[in-house]
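The complex is shown incomplete by one protein chain, all other protein chains being positioned as in the whole.
Read from first to last, the chains carry the letters A and B; within each, the first residue is number 1.
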Amino acid sequence: MSKSTVGNFFEDFSLGQIIKHATPRTVTAGDVALYTGLFGPRFAVQSSDAFAQAIGYPRAPLDDLLVFHIVFGKTVPDVSLNAVANLGYAACRFLRPVYPGDTLSAVSEVIGLKENSNRKTGIVYVRTIGLQQDGGTVLDYVRWVMVRKRSETAPAPAELVPALPDALDPATLGHACPLIDAYDFALAGSAHRFADYAVGEKIDHVDGITVEEAEHQIASRLYQNNARIHFNLFAEAKGRFGRRLIYGGHVISLARALSFNGLANAFHIAAINGGRHVSPLFAGDTVFAWSEVLAGSELSGRDDVGALRLRTVATKDRPCADFPLRQGDDYDPAVILDLDYWALMPR
Amino acid sequence: MSKSTVGNFFEDFSLGQIIKHATPRTVTAGDVALYTGLFGPRFAVQSSDAFAQAIGYPRAPLDDLLVFHIVFGKTVPDVSLNAVANLGYAACRFLRPVYPGDTLSAVSEVIGLKENSNRKTGIVYVRTIGLQQDGGTVLDYVRWVMVRKRSETAPAPAELVPALPDALDPATLGHACPLIDAYDFALAGSAHRFADYAVGEKIDHVDGITVEEAEHQIASRLYQNNARIHFNLFAEAKGRFGRRLIYGGHVISLARALSFNGLANAFHIAAINGGRHVSPLFAGDTVFAWSEVLAGSELSGRDDVGALRLRTVATKDRPCADFPLRQGDDYDPAVILDLDYWALMPR
Partner (left out) sequence: MSKSTVGNFFEDFSLGQIIKHATPRTVTAGDVALYTGLFGPRFAVQSSDAFAQAIGYPRAPLDDLLVFHIVFGKTVPDVSLNAVANLGYAACRFLRPVYPGDTLSAVSEVIGLKENSNRKTGIVYVRTIGLQQDGGTVLDYVRWVMVRKRSETAPAPAELVPALPDALDPATLGHACPLIDAYDFALAGSAHRFADYAVGEKIDHVDGITVEEAEHQIASRLYQNNARIHFNLFAEAKGRFGRRLIYGGHVISLARALSFNGLANAFHIAAINGGRHVSPLFAGDTVFAWSEVLAGSELSGRDDVGALRLRTVATKDRPCADFPLRQGDDYDPAVILDLDYWALMPR
């Protein structure tokens, strides 16, 4: 038997299967610096130990998306090396803050399987849990992905498509955020609080960031995400796109960093309700973003922060002053990401 | 009112205005590593805790320019998002060493305003102070920048052009440098001390470094500098240069790293007397540098170090064996930076 692997195919998964993913990862101030260099986030809580301590954290926590990407990266060798497409995320909750020095690992359960009618591919649903060194859960989420079959003639598994919530109940949010106090709005970069945002309000995040090959490769390797489509020009030059595809999570992080201009006090992502990578992103493209406030909710038992449900839309080579989203029944062709999440903001 | 901003225009500034800049920033060993990877400095004091401790620091301090860039970066969203040109720096003093774990923030005061005769732009002078977590000043400097007006018809403010010194008095230098001792010249890479440098002496720094888009973008984001001209190819392709412009501070850091070859013991920048970005730098260009000793001064009350006043000139695509500077009344077209500063060197 070969010592190396080309990854799992659709027929290698079974319902209820538990996958303990490899390579536990201690996160450090080095990861934080590199993440800052790659995306340029300016949220005060994650940038400053002094600011974080003043409001109630023991020190600056890691950016929520950096935690997500590291946990996600661990699942790639087992789940999506033979993916045709990442179809979606749902029910992603951030349950504990993560600090430099913590060690993250990941375990997934296969919660759904559905062969496609062409018998060449199938959809795999996994619920993944990100764990801290003490076994506590920092993150959980569901992801579904279309995976190639090794053989068209392999029998189809029993079909199960899991029921997934459209959005997380705000009553379940906020576990990763301490009771906050003494929040300095000037130092944070905006005077706008939770109550200043209205449902339906749209915000253009104004700026654009062009992505380079070196940048997305460094980011994906930092997460130990080894999906070949991000790294192997020799193979991808002959593939579907003719070039390397940028990890979808890269777009999420860019959009989040851009969203500081308009959402500077949305300091913590409490949950991701769903995300769709509408179109691929390639090096040389410039990413823009805008957001809409979908809902707002107080959190039971606390009056320090409220939760804004936000839709953040990212585009490529298309400024967002007019909030591009649809074109007829389809997405506007410039749209690359449609993300729905709950962010916490001081009241 | 829009939650996002396109930045301040000339008519938004007023004399005496105090701006508390956003996003305090804890600097870490991660920032140091990334700075090393981006510029390759080899000065022993900033590279080695052991070397720094042997000469009197508690541990290796951050590179002075890394501190400068982080403080500078904080001012960009408030001061220069609508800049046409960065015109100059003056009176920059490094007043305290900064170590990993320190948190930096920045406050600026508008100390000068002058509308240009075309009424489309004006010059804004700010004095910026970089602060440590305890409120102490680590850095101060004056910068002036030409900023667009939102409207040509906006009334001109009272004109005030501040008086600025040509150079800092050496009697005011050295606060960020402890009394040093036991300096190992072999380990530092050069036997040349303060007294070995003669006024008028010119030094070719020999090497050249080609800059990539990913590198300057990562650097500027590390400083949380969000000036769009560095990042947004979509917009800049239609702009003045047809491409992304590299942050001027990137050139200063490259020139400083190159200057190690000839100035290995000039371990600390005590002050920047003035700096001029003579020409723009773009990705693909190769940066070279040379220096001239403008003056030398002992520091009152201490015999451990002396101050060399240096002019470091950077060029693009032009080696510096013949010390290019002028061509007739103008700068040589290859010159991109003309920097005047005081560096400390062991006696």
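Note that a residue touches a chain if its C-beta (ideal position, glycine included) is under 8 Å from a C-beta of that chain, and two chains touch if they have at least 3 such contacts.
What you see is a predicted model, and the numbers here were worked out from it, not measured in a lab.
J.: Among the options A:231, A:290 or A:342, which residue touches the chain absent from this view?
T.: Candidates A:231, A:290 or A:342; residue touching the omitted chain: A:231.
J.: Looking at B:22, B:44 or B:98, which residue reaches the missing chain?
T.: Touching the chain that is not displayed is residue B:44.
J.: In the full complex, which residues of chain B touch the absent chain?
T.: 28-34, 36-40, 42-44, 47-51, 60, 186-190, 192, 196-197, 201, 203-210, 212-215, 218, 261-264, 284, 286, 288, 317, 319
J.: So which bits of chain A touch the chain we can't see?
T.: Counting over the whole complex, chain A touches the hidden chain at residues 2-6, 20, 22-26, 28-31, 33-34, 77, 100-101, 103, 105, 133, 212-214, 217-222, 224, 226, 228, 231-235, 244.
Here, only the chains that are shown with their structure count from here on.
J.: Could you give the separation in Å between the centres of chain A and chain B, each centre being the mean of its C-alpha atoms?
T.: Result: the chain centres lie 36 Å from each other.
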